[in-house]
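In this view, the complex is presented without one of its protein chains, the others remaining in place.
Letters are used for the chains, namely A, B and C, taken in the order the chains are written, and counting of residues starts over at 1 for each.
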Amino acid sequence: MLQAETFIRVRYGETDQMGFLYYGYYALYYEVARAELIRELGYPYSDMEKDGTVMPVVNMQAKYLRPARYDELIRVQTTIKELHSHPFITFHHKFLMPPMNYFIRRR
Amino acid sequence: MLQAETFIRVRYGETDQMGFLYYGYYALYYEVARAELIRELGYPYSDMEKDGTVMPVVNMQAKYLRPARYDELIRVQTTIKELHSHPFITFHHKFLMPPMNYFIRRR
Amino acid sequence: MLQAETFIRVRYGETDQMGFLYYGYYALYYEVARAELIRELGYPYSDMEKDGTVMPVVNMQAKYLRPARYDELIRVQTTIKELHSHPFITFHHKFLMPPMNYFIRRR
Partner (left out) sequence: MLQAETFIRVRYGETDQMGFLYYGYYALYYEVARAELIRELGYPYSDMEKDGTVMPVVNMQAKYLRPARYDELIRVQTTIKELHSHPFITFHHKFLMPPMNYFIRRR
């Protein structure tokens, strides 16, 4: 099991008129969190692409359990639970908003 | 069953350096497609919100079967298959890219 | 003088918690408006790029005179006032929000 933690602050432009982080922009946070986990493995995704390997997303599932608000520093825990022989990797993200006891899951 | 069709053109800013519509921006297209289906029912979502009803997304699933490219006019077919007594509505979106015989599903 | 008109509807994800179209996303509308003007000249920008010509933006100026709101259909008037011998083109955009008598300029 591989795990990494990233902190992302909600930008004003990422909120919507409901006053929350827009559901569509979570995908950008997943991307950042994936990239940070991969960076910690010692081979940044930006280098991988230069070397000819791309990792397009083919599947996304998100459950929104609690809204995130402007300027909140979100703690994103990213996990790769298992590495398969086949070419797909599943990243699991858990979003912890202040006060950090609720979360959003994504597989 | 309720169904509506919307056409959305891929913007340059929505592509990424892979040369495709970024996986995260599909959610904006889902939103547009939902709004258009709701508008056709005669009660635009913007009016609903003014009247005090909000429809936050609590769940999203996407399968990316084929990439979309800059300036392509995507045909988005949106369907509500059943209306439940409980307060959740599921929108299904099918993306048809030119030449329109491949698609992306979302529930 | 070349002129074109485009209609763009404000998406929910483009609003911010102030309840207006976020100032940063106007640039996406400028892009759409530029592309539509170029398309009307008979040589879409997507084709230009395939043929090896790119048009990166090197300068942007925006004045925000009145906010735009969710679901409003913005009328964007785009003008090229003069074509120079040098390689720069200036697009002027005027945003007309309903009821269309106020505007936002951009050079």
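Note that a residue touches a chain if its C-beta (ideal position, glycine included) is under 8 Å from a C-beta of that chain, and two chains touch if they have at least 3 such contacts.
In this text the structure is predicted, and so the values were computed from the model without any measurement.
Interface note: of A:L2, A:M18, A:V32 or A:I80, the residue touching the hidden chain in the full complex is A:V32. Contacts to the hidden chain, counted on chain A, fall at residues 9, 11-14, 27-28, 31-32, 35, 44-46, 49, 70-71. Contacts to the hidden chain, counted on chain C, fall at residues 17-18, 20, 23-28, 30-31, 49, 54, 56-64, 67. Where chain B meets the missing chain, the touching residues are 12-13, 15-20, 22, 24-25, 70.
Rule of thumb we're sticking to: only the chains that are shown with their structure count from here on.
For the pair chain A and chain B, the distance between C-alpha centroids works out to 22 Å.
In this assembly, the C-alpha centroid of chain B lies 24 Å from the C-alpha centroid of chain C. In terms of their C-alpha centroids, the spacing between chain A and chain C amounts to 32 Å. Touching two or more other chains at once are residues 27-28, 31, 49 of chain B.
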